[in-house]
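Excluded from the complex is one protein chain; the other protein chains are retained at their positions.
The chains carry the letters A and B, assigned in the order they are written, with residues numbered from 1 in each.
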Amino acid sequence: MERNTFAACLRAVRENAPLVQCITNFVTVNDCANILLAVGGSPTMAHDIREVEESVAGVQALVCNLGAIEDVEAMRLAGKKANALGIPVILDPVAAGVTTIRRSACATLLEEVRFTVIRGNASEIRALALHQAGGSGVDVAAADAVTENTLPAAVALCQSLAQSTGAVVALSGAVDILTDGVQTVLLRNGCPTMSRITGSGCMLTALLGAFCGANASPLPAAAAAVAAMDLAGERAEALRLQKGTGNATFRTDLIDAVFNLTEEQLTQGVHYEVYQG
Amino acid sequence: MERNTFAACLRAVRENAPLVQCITNFVTVNDCANILLAVGGSPTMAHDIREVEESVAGVQALVCNLGAIEDVEAMRLAGKKANALGIPVILDPVAAGVTTIRRSACATLLEEVRFTVIRGNASEIRALALHQAGGSGVDVAAADAVTENTLPAAVALCQSLAQSTGAVVALSGAVDILTDGVQTVLLRNGCPTMSRITGSGCMLTALLGAFCGANASPLPAAAAAVAAMDLAGERAEALRLQKGTGNATFRTDLIDAVFNLTEEQLTQGVHYEVYQG
Partner (left out) sequence: MERNTFAACLRAVRENAPLVQCITNFVTVNDCANILLAVGGSPTMAHDIREVEESVAGVQALVCNLGAIEDVEAMRLAGKKANALGIPVILDPVAAGVTTIRRSACATLLEEVRFTVIRGNASEIRALALHQAGGSGVDVAAADAVTENTLPAAVALCQSLAQSTGAVVALSGAVDILTDGVQTVLLRNGCPTMSRITGSGCMLTALLGAFCGANASPLPAAAAAVAAMDLAGERAEALRLQKGTGNATFRTDLIDAVFNLTEEQLTQGVHYEVYQG
C-alpha cells in the first residue's frame, strides 16, 4: 500500500459524496450523521424494517452498528439486500461478547450477511473470532487491549476472522490493525482522549461506510478511513492541550478536523506499516 | 408583510415562552430541544402513543417530524387532539417521497390532521404536492433544487399544496418560499454550511413550532422563524470563516446565534420580498 493511497481514497469520498445508510444506536447517531457530512458524504439513518430494503437500494454503503441491538432484523434485511445489489456493508459489533442476545445477533448477521469491513475494539473482535463471551460495557477490557507484546497474536486473530468471513477486519486500539486475511496494515495514530468521548468507534464505522462507498478496494479504503479519524483525533488533541478544554470540545474539534482534513495532512501525518508477520 | 413583523414575532416567542411538543427523530432530537430553549421556548419530546394526547393538551404547539417514521400513529393521535384544541401543528415530511411507508404516512397525516405549517425541502414538497415517489436519503435531489429559473414553478407548487391542505407551506432552499396559497413571501438568507450539518431542517421545524405557538398568524410567524434560522446560519458561517472551524462548531454557533439573536438583527438582516407571481 502506497502512502498516496490514503489521500486518493479521501479524494474519492469528496468527489463521490456517498450516501451512507446507518442502522445505528441512539447514543451517537447524531455524531455519526455529522461526521459523514464532515467528510463529504451524506447520511440517512432509516432503520424501520418496513423501509430498510427500499432505502438501501438508493445508497452507496450500509453501516450496521450493533449498538442498535433492537434493530438486528433491520440489519439482516438491509444487509441481504445490499449484498444482492453489490453495496458494501460495514459491521460494528458493539459489545459483541457482553450479553447473550449480542452473541446471538452476531452469529445471525455473520451467517446471513457478507460484510465488507468488520470494525471493533479488541474485546469485540475477540468475541467474534472466538465465539466467546466476555467484557462488560462498550469499552475494551483491559486484558484484551493490544500491546506491542500481544500484537502478533492480535494480528493472527484478525487474520483468522478476515479469512472466515471474507471481510476486512479493522481492530481499533493504540495500534490499529487492518487485514483482509492476506495483507495486513498497522496504523499508529490517534490519541487517548478518543476514548474519553462516546462514539469514537461509531463515528469511525460511519466513516468506513463513506470510504467504502466511494472506493472499490476495501483494505485501502478502510485504512484511509482509520487514518482520517486518527489524524482528526490528533488535531483535536493538540487543540485541547492548547486551549485547556475537555472531552466535549474535543468531540466538536474532532468532527471539525474531519471537515477540514486535507489530502496533504493525510499523506504526511499517517504512521503506517505493512505488517510482515 | 412589514419589515418589523419579524421582530414582533420573535418578541412574542420570548414573552410567551411557548411549550412545544415535538414528535421527532432520534438523530436530531437533542438539537431540536436546545434550539427551542435557545429561542426562548420550552421543549417536550413526549411521543409515546399512550400519553401524546394527554401531553399535547398542555402545550402551545405540536411538531410532527416524519423522521420518526415509527411514530406516525402518535403524530396522528396528537395531531387530531391538537386540532380539536386549536393548537397549531407543524409537519416536517422528512424524506416524504423516498419510500412507500413515507408516502403512505404523509397521505394518512394530511387526510386526518389539519396542519398549520408544512415545511420541507423541494423534493419533499414536490412529493407531497404531486403524490410522487422520488429522491433518496434526506437531502434535496439535485434535480429538485429551486433556482431563479425554476422559482415560478416552485412557487406554484407550494401555492397548490397550501390551497389543498389549508397549511402555510414553507419550502427551504437557497431561496425560501412561504405561502398560504394567497400571499407568498420569499426569503434570501442563510448559508451553504447549513446543509453540512444534520438537523438544519428539523431545527427550523422546531422553531416553526415556537413561533406559531406564540403568534396567531401562521404566515408571518413562519416567515419570522425562517428568517431567525437563516440569520443565525449567517452569523455561524461568519464565525466559521473567521475561526477556520468546521461543521460541528458551526452547529454550536448556530444554536448560540439563535440564543443571542436580537430583534434589531432580525429587522436589519432579513432579505425578503412579497412575491408578485
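The working rule: contacts are C-beta pairs under 8 Å (C-beta built on N, C-alpha and C of every residue); 3 or more make two chains touch, one makes a residue touch a chain.
Please read all numbers here as calculations on a predicted model, not as lab measurements.
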{"item": "Listed residues A:H47, A:R119, A:R235 or A:R251, member touching the removed chain", "value": "A:R251"}
{"item": "Candidates B:L19, B:A105 or B:A122 - the one touching the absent chain", "value": "B:L19"}
{"item": "Listed residues A:G40, A:G199 or A:G269, member touching the removed chain", "value": "A:G199"}
{"item": "Residue numbers in chain B that touch the chain omitted from display", "value": "19, 26, 29-30, 33-34, 37-38, 42-46, 48, 50-51, 54-55, 58-59, 251-260"}
{"item": "Missing-chain contacts mapped onto chain A", "value": "25-28, 30-31, 67, 69-70, 95, 98-102, 136-139, 196-199, 244-249, 251-252"}
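Just so it is clear, only the chains that are shown with their structure count from here on.
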{"item": "Separation of chain A from chain B, taking each centre as the mean of its C-alpha atoms, in whole Å", "value": "34"}
